[in-house]
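Everything on this sheet refers to the single structure shown next.
Note that one protein chain of the assembly has been removed; the remaining protein chains are unaltered in position.
What follows is subunit A.
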Amino acid sequence: MTAPGGTITPAVSGAIAGHYLGLVADGDELGATELVDDLLKDGVPAQRVIVDLIGATQARVGDLWAANQWSVAREHAATAVGERALAAVAARTTTPTARGRIALACVDGEWHGLPARMLAELLRLDGWRVDFLGASVPGRHLITHLHQTGPDAVALSCMIPTRLPRAHAAITACRSAGVPVIAGGRGFGPGGRWAERLGAHAWAASGEEAVTLLADRWPPRNMTDFPLPDGEAFIGDEEYTHLVRSRPQLIATAMDRLPVAYPPAHDYDDAQLEATTDDMGHIADFLAAALYIGEQTIFTDFTEWTTYVLQSRGVPPTALRIGLGLIRDQLVDFPTATSMLDAALAGLPAR
């Protein structure tokens, strides 16, 4: 991509990134796609546009939402602009297929499709034939696709740990179908440490890392552990099973007891009650994921992040403390769950 005469490859400057964030903030599809077009015309490599402009901005958008500076509507509109900009990159670049075929999907229930879509483009630029199956792909559809197309790899994206049990089911099925799996996304934990536990052959921290790994170290050597090392096809235990099965009861009881434990809840309107019910559901779901993997961190990360998100919206940590307590009271017979809740409670900031 170096211009004739040996000039330095143009890059995405901070000023351009700042301008692009402005376009994204306005939901200005046209402006964003024209900016991308111009960068490509100026010789900026498509990979840099994807990673340094579209990807970096998307991370900023998430931060702005978490800090309550942006509304949900604006975050979604911004993400849509990112997808259009990415499509513009795809439309303006062609790469001959020089490598194998890869299927790329977000885990069932995982709706953060943009990171996976960016990886799809990066892989395509690296010469892979890519089948991007989209956000929230049911496991069965993924496996059907594998039998129909016989790819050399499956790349599975998971951004939220609550989807890990379903990611595990998908990975196990891919292995059974004889296709190696590369996992990606922060849902697989810091450094992807839960990816291997769930049977993935590899994990990549970023799209670019995934591209390098698939180019240099594929197929993986441990393919012969077929379909799975003994005893790893089933994980999770009876505490996990109980928590998932009794989820509706758990939430209903917590909501019944809420006004006594937290008097302001007496005056909640329907929307507030619904939002609180959702929050109870999140507590149950993250706790279930932590139990499934056997990792306290999954739950503690969730409570820390929730504390931050609530604080930036003016909600005191007491509310979360009470929520955790209401769930804990119903799980006294479950030592692992109780100790996870206790550890999370101990980590909450004082009111």
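Here are some notes:
Keep this in mind: contacts are C-beta pairs under 8 Å (C-beta built on N, C-alpha and C of every residue); 3 or more make two chains touch, one makes a residue touch a chain; residues count from 1.
Basically, contacts and distances are computed from a predicted model.
The complex includes a chain that is not drawn, and of the options "Caffeine dehydrogenase subunit alpha", "ABC transporter ATP-binding protein", "Serine phosphatase RsbU (Regulator of sigma subunit)" or "Multiple sugar transport system permease protein" the UniProt name matching it is "Serine phosphatase RsbU (Regulator of sigma subunit)".
For the chain left out of this panel, the touching residue among A:31, A:62 or A:294 is A:31. Although one chain is not drawn, the whole complex shows that of A:93, A:277, A:297 or A:338 it is A:277 that touches it.
Of the residues in subunit A, those that touch the hidden partner chain are 15-16, 18-19, 22-23, 25-31, 33-35, 38-39, 71-74, 76-77, 79-80, 84, 87-88, 90-91, 108-109, 111, 136, 138, 140-141, 146-150, 166, 176-179, 226-227, 247-248, 251-252, 255, 271, 277, 280-281.
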